[in-house]
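Note that one protein chain is taken out, while the other chains of the complex remain in position.
Note that the chains are named A, B and C in the order they appear, and that numbering of residues resets to 1 at the start of each chain.
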Amino acid sequence: MSYVPNTPEEQQAMLEHMGLSSIEDLLQPVPENIRLQQPLNLPSALTEPDLKRLLTRMAQKNKSLDTTISFLGAGTYDHTIPSVVSHLQRRSEFVTSYTPYQPEVSQGMLQAIYEFQTMVSQITGMDIANASLYDGSTAVVEAALMALGPGGKGEIVISAGVDPQYRRVLHTYAFARGFSVKEVPTVNGVTSLPDLDAAVGPATAAVIIQQPNFFGCVEDVQAIEPLAHKGKTLFVTAITEPASLGILAPPGEYNVDLAVGELMSFGNPMSYGAPALGFIASKQKFMRLLPGRLVGQTIEEGGQKQTGYVLTLQTREQHIRRDRATSNICTNQSLLAVGATIFLATLGKQGFRELAELCLQKAHYAFRQITALPGFEAAFKGPFFDEFVIKTPVAASKLQQHFERANIIGGYPLGESYPGMDDHMLFCVTEVRTKEDIDYLVKVLQEVQA
Amino acid sequence: MSYVPNTPEEQQAMLEHMGLSSIEDLLQPVPENIRLQQPLNLPSALTEPDLKRLLTRMAQKNKSLDTTISFLGAGTYDHTIPSVVSHLQRRSEFVTSYTPYQPEVSQGMLQAIYEFQTMVSQITGMDIANASLYDGSTAVVEAALMALGPGGKGEIVISAGVDPQYRRVLHTYAFARGFSVKEVPTVNGVTSLPDLDAAVGPATAAVIIQQPNFFGCVEDVQAIEPLAHKGKTLFVTAITEPASLGILAPPGEYNVDLAVGELMSFGNPMSYGAPALGFIASKQKFMRLLPGRLVGQTIEEGGQKQTGYVLTLQTREQHIRRDRATSNICTNQSLLAVGATIFLATLGKQGFRELAELCLQKAHYAFRQITALPGFEAAFKGPFFDEFVIKTPVAASKLQQHFERANIIGGYPLGESYPGMDDHMLFCVTEVRTKEDIDYLVKVLQEVQA
Amino acid sequence: SVEKLIFEKGAPGRRTATLSALDVPAEPVENLLPGALLREQPAPLPEVSEIEVVRHYTHLSQRNFGVDTGFYPLGSCTMKYNPKINEDMAGLPGFAHIHPLQPDTTVQGALQLIYELEQYLAEISGMNRVTLQPSAGAHGELTGLMLIKAYHQSRGEGERHLVLIPDNAHGTNPASATLAGYKAVEIKTDASTGGVDMDHLRTLLASYAPQIAAIMLTNPNTLGLFDANIVEIARLVHEAGGQLYYDGANANAVLGITRPGDMGFDVVHFNLHKTCSTPHGGGGPGAGPIGVNAHLVPFLPGPLPARNSKGEYYWADAGPQSIGKVRANKGNFGVLVRAYTYIRSNGPDGLRHVSESAILNANYLKHELASDYEIAYPLTCQHEFVATAQRQKDESGVTATDVAKRLLDFGMYAPTVYFPLIVHEAMMIEPTETETRETLDAFVGAMRQIAEESRSDPEVVKTAPHTTVIGRLDQALAARKPNLRWTPGQETTH
Partner (left out) sequence: SVEKLIFEKGAPGRRTATLSALDVPAEPVENLLPGALLREQPAPLPEVSEIEVVRHYTHLSQRNFGVDTGFYPLGSCTMKYNPKINEDMAGLPGFAHIHPLQPDTTVQGALQLIYELEQYLAEISGMNRVTLQPSAGAHGELTGLMLIKAYHQSRGEGERHLVLIPDNAHGTNPASATLAGYKAVEIKTDASTGGVDMDHLRTLLASYAPQIAAIMLTNPNTLGLFDANIVEIARLVHEAGGQLYYDGANANAVLGITRPGDMGFDVVHFNLHKTCSTPHGGGGPGAGPIGVNAHLVPFLPGPLPARNSKGEYYWADAGPQSIGKVRANKGNFGVLVRAYTYIRSNGPDGLRHVSESAILNANYLKHELASDYEIAYPLTCQHEFVATAQRQKDESGVTATDVAKRLLDFGMYAPTVYFPLIVHEAMMIEPTETETRETLDAFVGAMRQIAEESRSDPEVVKTAPHTTVIGRLDQALAARKPNLRWTPGQETTH
């Protein structure tokens, strides 16, 4: 199947129009000795129906969340996607456009991103936000790089309560850019305050925590804030489960400098975890340091001075700053930002709070039912939002087999990221799980126990 | 879940603005004694996620053609739907528009329908076509009514080779309108020429055949045409499998007056058989008698005299002609016509022929394999396109059980419509069936036999 | 601007690859089909590449106005918002990809939906039983009249052949009567109430009682007025031996408030593409189920959905008195899924709220427009009302068409104009319940500006629209020299 419209005859006519005889004439700049001498070793072309059959079968080899019940969260959350979101987000004028370099014919995308920036500010309680970043993990890195500044040297203090994947990514960048990373342990599921206090020093550029943290526990951000703000340190909070912002104090209410995180679960399909939707929001004063794109409101140069939207503050961007760059992001996640924007518009002021309450109530119901089972204990005592850790009577690997037989996908086995927690599982219960689903999980767990 | 945007407070304000106190004030024209005294006895409102869960489960109780292999045709055909078709057809500007009464803001739909009319003319070889009819069965009726004229009296001769459902519908209308219907039997799977010859008389307004007919057999239209054209009779051909037009002589090539039929299978989902897409095409001279809507090309009244499209010849329509009406169709199947138009644009001149060849070859391969099995015989000897009748060694009802166990959907048991054909099954093989599918059917049949 | 026709695009040999490869042994075509039956000329379809197809139909869509584009106050058409969930549900593979002849055991979900939707529609209309077979409103009308015919014949009253129809009725009514082999007789509208002229009705009944097959009414009628005499009308017509047919095009006004069955009707059709929010698709598909009272049930077209004691659903043949089928297969299933979704999303209270809100919005508009336009019947309306451009026409020659065209410049669709026929310069306005107050106010603002322009600068109205992709089109030319299809050599003018 080819998407080249011109036929061989038309192409020949074009060549002749230029006084050439064959396409070969145009390839002469490529030296013979590096020309491929045979076709690429790839499977032959498929027609559209054959390709659909192939991929449909491949997709059917995956157990989709439509055909199973899942209690996985751990950084990627299953929230409802209203029908209007995908209908609108998939409008081809959005999908097939490039970065809006020509604002006069790109007002739609620009305005949608401006609305996204506003909504991110609203839900995080921060002053401003950018147009998106790759994902939550790289958003944490961007915050660290912002804090470190153009030199890129210094120290980042990060809680072990931050998503383990995020911390791995930070370490990778630290290796390349040459800064250091200090991890603060958790105690009883939350960041250890004495250890945090001890970790922050003169070289510390930023303190990064996650709220709720990877264990689902709600950090005592009021107590953390003064410790994180010792000296010139920036206080960074990562949000992986944005539904929590409907009920928990947002970063803007506890003096956070930079709020980062992940918004994919708002309006975008999970898609094996990506494309994701990283965000960064900040206090006003960091505006000119923000990485990535920004859309600003302005007016026409002439005419009626109508309101319009443009990419702005582009001098911050990598293609100008080169050696002083603190970020190299260019392509971002605009289309997902459009999805999140429409999602939040459908939720609205009331709905955003209700979403949080549904998650909170359902997770706590599940928590009560599970911890009532003999052998299943709450791992931590503190408050949580829609995720919680259960100490299980058998190893998580053993549990998985039960789940498989019961045709459900259980929680996340924490042993994979936290040594010594082989008998701990992180369960997530969002608003998409019904009471029926939860009761079924409890029944399955009961059988494990028996 | 409500789609009413204004809140109760806003509605109250609107009432007060009019000097009213409650919505009750506006209901006073409805006499008390016919007011409903209690809420409708319907299930309570559901939220969007709950509704999706409910309907998804309901849909999963159906065996969709995505999860089974089917050899059903019999008037409804499974043809591939290219991805572009649904992406474009579902553009909300098409979907959510009404009949294009205001052409200045409806050029898109009008032009698409004009293209549809053209394409129907092209594939049928007829001079002109209308904007669509409900389905193939009512298209047959409309042709009959056209032939009968405003009085609505007279006789219609129809071959027993026409889809039994179509004939039932014709009989229903005949009862109401008061015309008579004479059926001509088939012999060896095709319309009996001596019987046809005998049936056509001075009262005959039209002769209706189907090509290929319900048994899949190709009628000898060259021989039928002079018989059908005795006197003032109109010769009508129904096409239920439009893919056949890629290779078989179209009605325009054998002097048909009115070609009618079904185009749903071109670009539209099968959807349990409907909404369908009836069409009617005719010789030029019947233009002002055509039922339903017509789109015509014209130019601007003033300005640049640009080309545009309008609904035209509306005086033919029911709302003007009243007593002289030969049709009452108003709402038609525009959106499906758009789907068929895009489908035919993707197929193009070459592809339309290739589609027919694929169906032809695959059906004949299946026919050869099946008739090679002991006990399975070709019911008829004549040529066919992509459907054929097999005389089976056991009753069709028995076969169905085998198919069910094998997780396939077999052919159509002809006994349901043709008495005495309980051991006959009509198989359809379109281009969507693979060799693998066909070989599997043959294997299943082989087991029946053993 | 002009978009060329798809036939004027592309080039020989270009294509969009749509088909799979042949994977079975091929036989020469001449071995399979006799030469005399083969097509001589290939169909001269376009030869276009995929990007050309995509841009062409994307452009066409952009040249079309829909409810998603803006306000669509088209009277009697109920252009309400079409929920996106409806589309998604109809698109579920288990609904979209099933064959009408599959064994009942393999389509239990579809049967359940059909079975339950029938029950819901029966409840909403107050009727005994419903058939989902008719494809659209007019098809429902015809089917309903066929049932009435079969009923009269079964009682030996086959001579009844007149159908009474008000002079403000939807145009399909008399045509449907004709198609059913009946003769339409017009009933006058009462100039003061806007309802049926009771004296005229009594006169007609007195003259023709034994010949009267039925009366067709919509209530509220096309003036948007609820006929308070409906119970009396029903009594009189029934007394004369006639049946009452309810045209459901205006049912968006009565949901949960009153029911045709309670008013005395014998047959009711629904326009699911109006009342139940299924999209109109630029002219269709719709669906026109009809509900009937018990005495008409034996005549319903079949098959009808049924449920056995084990909870299994199946198609039951209609009885011996059935009129037969009115179309192939079982009705516009894809539309039915959408309507089912809509009813379940609203529930009983939601449906009543729909009608109440539709009535409120219509009255609000009527109230606001009354200062600048004549209102044909200045009474409390239901879901729609008829304003007129008579004042404008008298003052400056601006007609209803002009007002309609000028509205397009404001990014709004126009009302239904010149209907009902009994009102001069009619503009029939139905806002529906799904419009915000801001949108209604914007419409009022536009209408007031147009009224002002009609006084101060009528030319701007008479030459409208000015901002659309094309200006007013020559309808007369289109009808005089009909061009209904492209032919090679024909070119669009730019």
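As a working rule, a residue touches a chain if its C-beta (ideal position, glycine included) is under 8 Å from a C-beta of that chain, and two chains touch if they have at least 3 such contacts.
Predicted model, so just to flag it, every value in this text is computed and none were measured.
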Whole complex considered, the hidden chain contacts A, B, C
Cross-chain touch to the chain not pictured, restricted to C:E118, C:E435 or C:E453, is C:E435
With the missing chain put back, which residues of chain C would touch it? List them for me. 9, 11, 14, 49-52, 54-55, 58-59, 62, 68-70, 81, 83-84, 434-438
In the complete complex, the non-displayed chain touches which residues of chain B? 1-7, 9-10, 47-50, 82-84, 87, 92
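To be clear about the criterion, only the chains that are shown with their structure count from here on.
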Comparing centres built from CA atoms, which chain ends up most distant from chain C? A
Would you mind pulling out the distance in Å between where the CA atoms of chain A average out and where those of chain B do? 47
Taking the mean of the CA coordinates per chain, how far is chain B from chain C in Å? 19
At which residue positions does chain B touch at least two other chains? 48, 52, 56, 66, 80, 82, 87, 92, 431-432, 434
Among the residues of chain C, which ones contact at least 2 other chains? 13-14, 18-20, 48, 50, 54, 58, 83, 85, 87-88
